[in-house]
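What follows is a single structure, written as structure tokens, with notes after it.
Of the protein chains in this complex, one is absent; all others appear in place.
Labels run A and B following the written order; every chain starts at residue 1.
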Amino acid sequence: MITTLTQSQILGFSNVTVRIKNEARDSRPILEAIGLQLGHGETLGIVGGSGSGKSTLLRLAAGVLTPGLVLDQGEVTTVGKNLLVATPAERSNIYGSVVALVAQSIGESLTPHLTVLSHFRDTVSGEAVDERVLESLAEVGLGGEKYLHRYPHQLSGGERQRVLLALALVRSPQLLLLDEPTSALDVSIGSEVLTTIDRLQRSRGFALVCVSHDLGVVSQISKRIAVMNQGRIVELGQTSQVLRSPSHEYTKALVSSIPKLDQRIRESSSQSNERVLVCRGLQIVRGQTTRAIDSLDLEIKQGEVVGIIGESGSGKSSLLSAICGLVSVTGGSLHDGDGYDLSTALQMRPREVLSSIQMVFQNPDDSLNPMRTVAQSLSRYTHATNSEISSALLTVGLGEQFLTRRPREMSGGEKQRAAIARALLAEPRLLLLDEVTSALDVTVQAAVMKTLADLQRKLNIAMIIVSHDIALVASFVDRILVLRNGQLVEQGSVDDVIKSPRDSYTQNLINISARRAAI
Amino acid sequence: MKTLLRFNFLKNRVLIFSVLGFHAFVALLAPYLRLLSTDSQDSAALLQGPSLNHWLGTDSLGRDVFSRLLHGGRPSLVIAFAATAISCLIGIVIGSLAALAGGWIDEALSRVIDFMLALPTLILLLLISSFFGQDPLILSVALGLMYASPIARVARSATQTLLARDFIRVARLQGGSRISILFGEVLPNVWRVMFTEVAMQFTWILLAFSSLSFLGLGASPPTPEWGLMIAESRSYMTLNPLLVIAPIMMLASLVLAIQALVDHE
Partner (left out) sequence: MRRVVFSLATFIALAVVSFVGVDALPGDGCTALLGRFGTNAKIDACRQENNLNDSVVVRIKDWSGDLVRGDLGYSIKRDEQVSKIIIPRLRNTAVMAAVAALIAFPSAIVVGLLLGRYPRKRISKAINQFSVIAMTLPEFVIATVLWLVLSIWIPIFPGVSVMPSNASLLQLLPNVWLPALTLAVVIFAHSMRTMRASVTNVQNMPFVESARLRGTNERKMISRHIVPAALPPVVNVVALDGAWLLTGTFVTEAAFNFQGLGRLAIDAISDRDTALILPIILFGLAVYLVSSILADSLVRVFDPRLRSSNR
């Protein structure tokens, strides 16, 4: 895939291969034979799972080669120059004025001891700095002088991302590179940030490359899409075409694994009238005064699957923690199906009550003891035999070879499956799932959700699944609850909530999700 | 000089392990090697240079330097091992317990740790050694107690980080008792983090005891001990520099090898 370089192009990759330093030539490269062209004012989205090489590619466009990697062959031309061989002085002239990159981890991308204004002073000088900065901030939606003298820790996640955008754009670069612009933000805030980016791109006309794991994100702000898998661009084309008729297998999997509001991956199962959880007027206070959950009523029946939607700070994780006993209840009542009072401290609960409620956590890297094999982790507290463990692993789609593996030898999806198997071994009546797929790639996420659907049907256990993704929840559960600032703002069957939401917040989430799914 | 600069002796595994092996060999086997006596004084041969009889010469009392050198690491090593064991045991138990218990117990134990950290270590050791005699047992216990507080502090924060991790939460949800979580999940992981800290601690204790000996309050004469040997021979440095250079090389190679091993991990 050799491309010829033309004058009108702003970014060009020709046959670029990047490898890990000192690694054998027959090993799989990080980037393999990448060919790309981007003209002035064009927009390109790059989508791929973790380890696909998409971030390496984006950084390479800015002339940064991640330490430990080498450019094996090919050439990268950014605004007519090979930035990889540029001197530091040449680079600092180009960055910000011609090319700008906004890196992924927005929490740490601003210097903690400098105010917003000081950040601008690095690169903006001369007269009327303040006016220029104010104008630039207003453009990204941060009006008012109050932001000038704030420190990063005094800004919210969305505000930080906007400040970074303003910093990148203040000197009107011709090429803007974005790495996962919304992955650390709540859905609604991320959507607003994307709208801002789109508006700025249209009005200013800079070229844009945006990298994300989320097909919905890149399709919203780019006319063309490149799909990456294992270091290769497997598909490249107009956004609408790639989405409508994907040609490569990976792209097909990617498109089909996006949760859709109107597509179910699990059919409702038989529910008995037996209840597994009853809570009335539940109140949870965390810290000194913060009400994580305020007067919540909730009832869950045997075999029922309930989804809870909420953003960070909505109290959804506090609720799960309280149900399983990790956080104490401050008001109201919380009982299990047999009437046992679940506001009892964890240590005081009898063993049957403990095992009847199990939880799977968000971060797969954290959920298994790094020093133990899967078999050891799964048997230590459940006292399960090896054959029981094997069958539990089989239920979640893991073969016998995983018995002796340690967490560092497993992928995120595999670790999460093992964590689910461990929860199952306790034979729970209620399984709590806290954002269990949010750390996984979309295709893996779909597979794990399918596994969960299968085992729910087989074992008929009640589940509460918490997520920020309304489409994911809607495709899986029987009933949806929407939490906001510790309050229940919406509750009902999937159809009711999705088709006719009563709360404007829910409506907003559905709109965002629909816009993404409608691609 | 250039090749010397390029040779990174602190990163050479073979070198590190052969130095450590040499020291282990010497410290364990010195009494069983057919060496000259460390104490017999030869008044006819004071402050001599190297010879066939005395490979590294003799000191101001006519004692064989080579033999004293090979024996000279044993007192500090024994005390360092004993004191490190004591400080680890106390430090890790107290630190993890404080983090695991939380609440007022944590608060109280943390105050005790801070309090211990503020104590002037060396002057206390000097006092203890001066007033209670230079008894290796007392010194090991004193060193172990004093050096327990930094271990406890690191163990406490390591445990706290661990307790926030999901696999500990799961263990609690599945009915693991505090004790079984402490020994099954916390301590093995804490120990892994603590290894570096403990190895450094060992070096500090070794050097603290050597320094005490140098001040005349650690090993008591005529015990051969490197710090003491350096102190005793400093006045004769002009006559026979080997008297101080040899024990310095021994001590330096030992602590540097341990340090290099720690950095390597």
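Just so we're on the same page, a residue touches a chain if its C-beta (ideal position, glycine included) is under 8 Å from a C-beta of that chain, and two chains touch if they have at least 3 such contacts.
Please read all numbers here as calculations on a predicted model, not as lab measurements.
Asks: With respect to the chain omitted from the figure, which of A:30, A:164 or A:242 is a touching residue?
Replies: A:164
Asks: Can you list where chain B touches the absent chain?
Replies: Against the left-out chain, chain B lists 5-6, 8-10, 114-115, 118-120, 122-123, 126-127, 130-131, 203, 207, 210-211, 214-217, 227, 230-231, 234, 237-238, 241, 244-245, 248, 251-252, 255-256, 259-260, 263.
Asks: Residues of chain A in contact with the chain that isn't shown?
Replies: The missing chain touches chain A at positions 62, 64, 88-89, 91-97, 100-105, 108-114, 118-119, 122-123, 151, 153-154, 164, 167-168, 171.
Throughout what follows, only the chains that are shown with their structure count from here on.
Asks: Which whole number of Å gives the spacing of the CA centres of chain A and chain B?
Replies: Chain A and chain B have C-alpha centres separated by 49 Å.
Asks: Along chain A, where are the residues that touch chain B in the complex?
Replies: Those in contact with chain B are residues 324-326, 346-347, 351, 354-355, 357-359, 361-363, 366-371, 377, 380-382, 419, 422-423, 426.
Asks: Using the touch definition from the top, list the residues of chain B that touch chain A in their complex.
Replies: So the residues of chain B touching chain A come out as 165-167, 169-176, 178, 180, 184-185, 188-189, 192.
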